[in-house]
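A protein chain is absent from this complex, but the other protein chains hold their places.
Order as written gives the chain letters A, B and C; numbering starts at 1 within each chain.
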């Protein structure tokens, strides 16, 4: 697949499906090829889909508050799979409870994510960033 | 008049009349002789009423936020008038804005008030205190 | 004193004006010709009447907070915050209580001490002391119109200064800014003072500058039966129109029973228009204002939010032109700017969520409208009668004889016998009619409603019930049930 392929899914035991549906729709409308692996996806599911589709980015969604536990070791697994260069975003409600956003962002950057999005991020923003990071916009 | 006489009024340029009406009613129902001088009363009005009625306590109400300016020098005027022993209460909304209650209380104690009541004080409480301070309850 | 509902003689006005402008140094800053030019130069979005017209044409409800602090630059920052963060459609400038009593010296002291101590010793903005030029800084620092809100029986100088400064709306009236706000100002005086203000507004109107005048509907804010508030609004509209006012808003303080509130706003709108027309004032642009609950609030912010959101319902359903918004800190003191902006957001959200919804029982609404309308007409017609055809004369006489009366008012010029209490659904009814000129049908209606509550609560209607109702909202409910 081409340079516009991205893998999208909700990680862990999380079933929040609405944001995913919207992201899927928005990314497609913006010309991306979206491999949507749905909710309740494991790290392995993401990696498998990325390899199979030759995706250039993985977009992880997590709403339910367990993102941190669910994302531990993800970076290492990606490296093992030879995906060390893939672009890695995460968004949703990443902390449990009322957290300081700077801390949350820092934590997920440490876990290997290139961009970390606060709750209520609108799809436009991600699309802009993706295009920029993938060098699709001149 | 007797040992159960109290002067009641709203000080300064303040017109909040509802709390006064209720205090008046509650004090009378509790057996006090109430001299109600109404809203928009000056320090002089309070002193005059207290002397004329031989009252044992002055209850000042202030809702509108200017209490501090309105009460400056009241203690001194009372002393001049020979009322240095009269019981002095104040209640209502005594600060302007969202104030720390301890500070407000301290300020009004310095201005000579024996008791200072926070917003939403119920009449029962004042009546209990009055009886105690005037030695009316054995 | 001689008072009539009759447009003033211009010379009479000019004579009085000399006196007014000389009563405090800043008065001499006012130059009407220059003021006309200044106001004409303001963009239309800063003219209240324009904004009100746009809103009522588009069925939009405008939001206005309350705000006023004694230090000019803080006041400006506060208004900008309420505009930008809170999304206020019209801004206020609330005047301090010394100015309201024309005690400019004490106000001056308050400004100075506030500046010195870095904290506010005044509960509002002392516009007279600041004068025209300083006041214009406010107008020039914001994008929306600004209204002067106060409670001043004699606001002649305040009006001169603030209108010249570019405030395009001015609240008050000879009744509504006397009865709840004064102890011993005779009604003849305050009506006269307000005729002055209205006449002044009329002069602006002649120059094509429409200043909005607003009546203060809530009065004492405490269980005021709707018909009383409506009658007074209509009278003030008529008095203003006679002096040449062309833009007028009648206000109403929420009572809490949704049917009663919606019915009241509808009747307020309908009858004010009707009476204005029947008196021959055809060209007054009339709008309505709802005040969120004006009585005692709960101290808890979450509960206060509930009172606010709840209050917005009646505004949304009645499609009132403007809501004057309370804040979650109402019971405590003058709100922080954040709390004030939050209240605006809360109100907007409820308004928006009720957009286009109509779920009101029209039958119940009509029944309530019917009784309110009958009450209003009964009082108004009697006021007109005893005024021998003059509504100003009638008003003075009505207040002294109790034909018009306001509960819990501090003024000794109210008869003070009317006593309200809630019925079993929370509507405000008359427990004691005083001397209000109501017929048996009306009286029985109220009696039956109160008997229903008495039966339900298994106790007599009494002053204790009134007390319970006064405290009720601050204690978590609408109706002051026993225990």
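Here is the rule we go by: a contact is a pair of C-beta atoms (placed from the backbone, for glycine too) under 8 Å apart; a residue touches a chain by one contact, two chains touch by 3 or more.
Worth saying up front: this structure is predicted, and the values here are computed from it rather than measured.
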Partners of the unshown chain among those that are drawn: A, C
Touching residue (missing chain; options C:364, C:377 or C:447): C:364
Per the touch definition above, residue among A:68, A:105 or A:133 touching the missing chain: A:68
Per the touch definition above, residue among C:301, C:390 or C:451 touching the missing chain: C:301
Touch list for chain C against the chain that is not drawn: 256-259, 262, 298, 300-303, 305-307, 309-310, 313, 341-343, 345-350, 352-362, 364-365, 424-426, 473, 476-479
Positions on chain A where the hidden chain makes contact: 12-15, 17-18, 21-22, 25, 38-40, 64-66, 68-69, 93, 95-99, 119-120
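In the analysis below, only the chains that are shown with their structure count from here on.
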Chain contact graph, described as a line, ring, star, complete graph or other shape: other
Farthest chain (mean CA position) relative to chain C: A
Chain A and chain C: spacing of chain centres that average the CA atoms, whole Å: 55
Distance between the centres, which are taken as Cα means, of chain B and chain A, whole angstrom: 66
Length of the line joining the C-alpha centres of chain B and chain C, rounded to whole Å: 30
Numbers and ranges of chain B residues touching at least 2 other chains: none
Interface hub residues of chain C, defined as touching at least two other chains: none
